[in-house]
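A single protein chain has been omitted from the complex, and every remaining protein chain is retained in its original position.
This part shows subunit A:
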Amino acid sequence: MGEFKVHRVRFFDYMPAAIRAMAFNRRTERLALARADGALEIFNFADNYFQEKVIPGQDGRAVEALCWVGRRLFSAGLNGEITEYDLENLRPRYTVEAYGGPIWTISGNDQGTLLAVGCEDGTVKMFEVLEDRIQFQRNLDRQKGRIISLCWHPSASLIAAGMMDMIRIFDVETGRATHRLLVERGVGASKSKEVVVWSIAFLSDHTIISGDSAGKVQIWDGLTGTLARTHLVTKWDVLALSVSQDESSLVAGTSEGTVVQFQFLSSTLDGQNKDWVRTRTFKNHSHDVRALVHTETAVVSGGMDTQLVVRPLLDKVEKNTQESAMRKMAFPHRSLVCCAKKAGLLLFQFPDHLELWRLGESDGHGETTMKFPLPPFQVSKLPKDLRSAHQLCFSTDSSRLFASSINSSVVVVALNQPECKYLHTLKPKSGEAESNLILEPVHLLFASEDGKWLATANTACEVQVYNLDKIKLHCTVPVYGSCPTAIAIHPTSSNLVVVHADQQIFEYSLVQKEYTEWSRRLQKQGLHSLWLERDTPITHVTFNPKHPAHIILHDMFMFCVIDQSLPLPEAKTRLFNQMILRSLPEPMRILHRHAFKMCKTFQNLMCVRLLEDHSLVVVERPLLDIMSQLPAPVRQKRFAT
């Protein structure tokens, strides 16, 4: 197959932001995740935990808490505002000022009618959820000291609020505080520091569970307001709590990076007296666990160390299946690197700036790279329609710019004039856009090399191909049940290759408007089980102009060259066979070759591209480098301390 010259790049200082808050929508199985830089991410847990949507953050809009109300997502932050997001167009829909100082927590009742926010000034403010907005309803009795955490009773008649040194239970009807539960302070030196009730849970049997800064998880009887049980979990803070839907299991996240599970069990075999028993401890984080979600089968945790960890509970899933494997999501499921093939330039995308680098000449030793200082340029007179774009793509000859815009449309802009000029908008189904209730945003764009085709994919799993010559929709690829993670059109054969979040690969002939022979064969035979078990999505697909039969794709841990001319690997053949082939003599290799040539030499890949001169560019971002840039953990656990 041959040799590749590889530019191994490690100077992309990508630094993900810490996870601040999470909310899980059990109905849609979407996880909303807020990061410290204000960015919001939506993961589809039903579709291989694929990161469907990303709404970039804004300065001064740090999210402190998230809350789903039906399909609507609300956030509140220390800037004192409540924000609802427009998940179709990936932007905040509106912002409401709560006028209570910084907001620490937001919680909606199960009925989806009311939102409660806890404010710095000691008030719990109730907002009515209306069709298109929220409206302030009233304040509950104002307390001394800030409201740190809130939890509704499932009946929506009571609400528990975690404060400094105490927990209050409010009657929502009257707005009066009915109980005051005093939380004991820590022992020793922390005796003088007031204890913060970071997180609280209110169960249907009126049990209240609190996690506090003294390291305690406490179980209270909410009817009598008495303490039932105290579990000292850590020397530091218990920052997050989450209860499973059936209220039989509880997880608590601590500053030590551990997640502790409690289960509601009876101490005797058939006993009726159930009790909350500490059962398991997971340590998947090096830093604070700030956000926790207890799903049906797994514990989802995130915190300062920026990784989202899905830890399946082994009593809920079948053992030794893909489902039971722990997943750590460190990188975004989309490409942050762009590569100019001819010029040998790399563009790195940061939340608030870009970096442009030139690759070195391969003169043997002169391995030089240059960082271009990108002047703060501003393109004047951007067409109005280009104001909101969440995906950009240039045509190969750089004459056109395609931008995915609102309502799943694509805006085409001409660039060859001195200033850019709006040409037209490509709409998925011309004329029918308005009738569609939900239009998911386009998250992938690909313009074919010959300038004839533009392929788009949206988070509703639809892949559409536009004919750019005729400026109209050419065809819609049959919808597959998993979200596309990468699309590309072959430069010569005009076949569209689509890779999905469940690792399936399809090749669709644009000319014949049907799946190609190879794609059918692949589906018939099925992909290798090891291929399907990979837990990071393919984020980029490209082709090798030298060998038209080659498809190059990569995920976080490998890159792969698929040679369509070779037989597909069968279930029993070894998928990762490069080492074996290396050791075999040339004639023997032919017998053992298969279509998937996978290379795991490079790890933590942000980008793999093929340059014009057939050399590969590999951008790595070692996780250790990310770890080393994190602040020191609260506590390094050492022996005998």
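Keep in mind that, in the parts below, a contact is a pair of C-beta atoms (placed from the backbone, for glycine too) under 8 Å apart; a residue touches a chain by one contact, two chains touch by 3 or more; residues count from 1.
Basically, contacts and distances are computed from a predicted model.
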(message) When one chain of this assembly is omitted, its UniProt record names it as which of these: "Nucleolar protein 11", "pyruvate dehydrogenase (acetyl-transferring)", "Leucine-rich repeat protein 2-like" or "Transporter"?
(response) "Nucleolar protein 11"
(message) Please identify which residue in A:Ser155, A:Asn416, A:Thr476 or A:Thr601 touches the non-displayed chain.
(response) A:Thr601
(message) So one chain is hidden, and I want to know which residue out of A:Val6, A:Leu227 or A:Leu575 touches that hidden chain in the complete assembly.
(response) A:Val6
(request) For subunit A, enumerate the residues touching the unshown chain of the complex. (result) 1-11, 360, 362, 367, 369, 561, 578, 581-582, 589, 593, 597, 599, 601
